[in-house]
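A single protein chain has been removed from this complex, and every other one stays in its place.
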Amino acid sequence: MLGYALRRLFGLVPVLFVVVALAFVANRLTPGDPVLMMLGTRAGDEALAANLRHQYGLDRPLWQQFVAYVGGVLRGDFGLSYRFVGTPVVEVIKDGLAVSPILAIAALALAIPLGVAVGTFAALRRNSWIDLGLIVVLVAGISVPNFAMAAFLVYLVSLKLGWLPVAGWGTLRHAVLPVLLLAIPPSAYLARLARTYMLEVLQQDYVRTARAKGLRPRLVIYRHALRNTVVPLLTTIGILFGGLLSGTFVVETIFNLPGLGSLAIQAIFARDYPVTLAIVVLFTVFYAGINLAVDLVYGWVDPRIRLGRREA
Amino acid sequence: MPRCPSPPRSTAIVLVLAVLGWLALAGRAEAKLLRLNVVADPATLNPIQNSELVSGDIIDNMYEGFTAIDKDGKIVAALAERWQALDDGKGFRFTLRKGVKFHTGHELTAADVKWTFERVLTPAEKGGLSVTYLGKVVGANEMLDGKSTELAGVKVVDAATVEIRFTEADVLFPMYPLRIIDRQVVKDQGPDWVTKVSAGTGPFQFVHWKRGQAVELSAFKGYWRGAPQIDGVAFLIVPNVDTAISMFEANELDLVDVPEAALRRVLGDARFQGQLIEVPAAQVRYLGLNQGLYPPFKDRRVREAVALVINREAMAKGLYAGAATPLYGSITPGVPGYDPETPKIAYDPERARKLLAEAGFPGGKGLPPIDIQSTAPFKDDLAYFSNQFKKELSWDVRVQVVERASFIKAMNEGQVPFFSWGWTADYPDGGYFLSQMWHSKSRFNRPRYSNPKYDELIDRAMATADNEARYRLYHQAERVLMEDWAMAPLTVRVQVAIRKPGVSNVYLTPFRYRPFAEVRIN
Partner (left out) sequence: MGDRPGFDVVRRFRRSRNAVLGGTIVSAVVLVALFARFLAPYSVEDTDLLAVWGPPSLAHPLGTDNLGRDTLSRLIVGAQVSLLIALSVLAITLTVGVTFGMLAGYRGGLVDAAVMRVVDVIFAFPELIFAVLLATVLGTGTRTVVAALAVVWWPGIARLTRSLVLSLRTALFIDAAVTSGTPRRTIMLRHLLPNVVAPIITRASIGVGFLVTAEATLSFLGIGVQEPTPSWGGMIRDGLSALRTEPQLALFASLALGITIIGFNLLGDGLRDLLDPRARDR
């Protein structure tokens, strides 16, 4: 197990290195001279330009800048913002750091039990009207993008019924709609998968045996079927998380939440490349981290890996 | 099943006391904060560097100058008790009010005035609008060129008197919103003092700025007009047009500047009827045509054609839900110097096409494609313009939505060939518009328009102390400007704000909100 974990961890390093390198290259590829942009109305001021160039490290050879950038990233320093001249990128995004990961994780934490519960519910009532109706709902949940659903949700819940606030951030009530919206696609996806796996498992011999033995159906389901359904679902969580991270961009825009997603969009329009790239790197690292965690959990759960038997 | 024992009486008493205590604490801890929205992060909170509206709104609550604008839009004395012109007409003597304190605790003296002006003119400080206001002071250019570090034209006569001399007459000088800063703040707080404190004399002082979220100010108890009735002001940064309205409905905002895109919703909603504040803005909205960057604009007929294919009445009705009026010149109603006789511009696409043909672009042929730029809140306006140009003139004009701060920078550098933007007056005199926007020497002449006849009229006006005579010169200059079709005026917008019933003494003037010193919240 340890060997497996270490191998996965080390495999991550080159990928992350390339990610940072890509971010750096993208920064250099962007059109326009950042110093000129930062000078603004004082465009002809040579002394100020030289000053800024030095402050941002732009007067050093390219490879030195790259090394400095990588070193900085490892220390958590993403350089200085172009838009808020002289302010460290970390300063600009640190408040957003508290928002986006919370949203994504909360949505995931909601989606897993919700998806599994709904999928199981449907499987147990296979081919009934409820099941068919749920399948329709699930397909819609997977297909319809969150901002399209937002229109209906917000209209109904906030505007017509007035239960929840439309925008802003600060209290639990503010988080309900965004997290809900984020959680719908992964829940639907998980529900469909859960239903499929549950159906297969219910046909298995050992379940029928347990039933024949007279054990109560609920006990059978929870003890045998559920456990074997959850494990294969683990692998999809990594993929779902990627979708969740992208989803935060949209949801934060809709509800005006001060998270990394809306900051990134603003930074793109403001040509504040260091901030955009820092957010891209952070999201990617976060995503890689979750994938790694899922892989490790899967490795632990799969007895072949846990017990350290080499794959044939 | 065993019976649950009933809780002892002592527990009940403790609970009640706790609830009461919590209620009391909650009541006491509730600060009276005026919460309003701004559309973006301010570019800066340093009055020296400021040159845009969002920063201005916040800075005005922290800093003051010689004079101020009262709730009726008139000039009144502020930090200067009185002033008089110097004998040759090329200067002023200001007598400062005594006993005025800065947020830092120090007292206002003439030395602070001189220090502030010198900071404005020091190149390293990246001065904004203030540089223009001090442009005619003796020694200003030497400082800007870096040849001097002392402003020769400002003399500290004594602690409460300061004399300022100009190279040419500058009759409006007392009106300029030059914000005075405590000269000792750099010594006390270091060069990045702006990020920590405010050093003004205004009713509120800086607490913190959370980027993307809010700028918070707290009441300055030592304010010379008397401490504010509220505990502070929070400017919440809400870029999304209708989010602010929703926050208002949810009681998360007390006062909302209604952005254009939400006008329909607010004006049409019966619930807001009693909460509206509507005041025309002292703001010129126009299309900037840079003749240097797009050669067809050099021809006056092309410029006139641009102005003729815009239906100002339709814009007012369709884009602003009626909260706007057509504009035909460069001074808005309610601003001294406005000319009600300015000739109207008709909506005449026929004539526009004829003019284009005369200019050598029949049927729009030969006009190179061009982008028209502005910020996100105006994307509908841009879509309308672009479609009008394409439909009526067969002219390929593409919409380009850009970010606010970089856009303002680019415009200030004269780098934007074709744009839609506005200019708001900071003081009650039409000269503000005419000199800042169109004088060839003005840094804020964004389309880089240049007309010597116009410049000459404006220079004369700026030296004319008599109001009526000066306004007549304004009328003349405006005629010259419009006959030359320097730009295409659009509309005057009506500022619409909604205010919670318990909030009073919020003063909205054509020159935007007055500082919130007198606001009460019940």
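Each chain gets a letter, A and B, in the order it is written, and its residues are counted from 1.
The rule is short, and it goes like this: a contact is a pair of C-beta atoms (placed from the backbone, for glycine too) under 8 Å apart; a residue touches a chain by one contact, two chains touch by 3 or more.
Computed from a predicted structure; not experimentally measured.
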#### Entry: Given A:5, A:234, A:265 or A:296, the one touching the chain that is not displayed
A:265
#### Entry: Omitted-chain contact residue, chosen from A:30, A:64 or A:128
A:30
## Note on the structure
Out of B:225, B:264 or B:472, only one touches the absent chain, namely B:264
### Message
Given that one chain is not shown, which residue among B:116, B:386 or B:509 touches it?
### Response
B:386
### Query
Considering the entire assembly, which residues of chain B contact the chain that has been omitted?
241-242, 261-262, 264-265, 268-269, 311, 314-315, 317-319, 376, 379-380, 382-384, 386-388, 390-391, 399, 401
### Query
Given the full complex, what residues of chain A touch the hidden partner chain?
14-16, 18-19, 22-23, 26, 29-31, 139-140, 142-145, 147-152, 154-155, 159, 196, 241-243, 245-246, 249-250, 253-254, 264-265, 268-269, 273, 276-277, 280, 283-284, 287-288
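Following the convention adopted for this analysis, only the chains that are shown with their structure count from here on.
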#### Entry: Whole-Å gap between the CA centroids of chain A and chain B
40
#### Entry: Of chain A, residues touching chain B in the complex
37, 40-43, 45, 47-48, 83-84, 87, 91-92, 95-96, 158, 165-168, 253, 255-256, 258, 262-263, 266, 269-271
#### Entry: Touch list for chain B against partner chain A, complex
41, 51, 123-124, 126, 128, 210-213, 238-240, 243, 246-247, 249-250, 252, 376, 401-406, 409, 412-413, 443
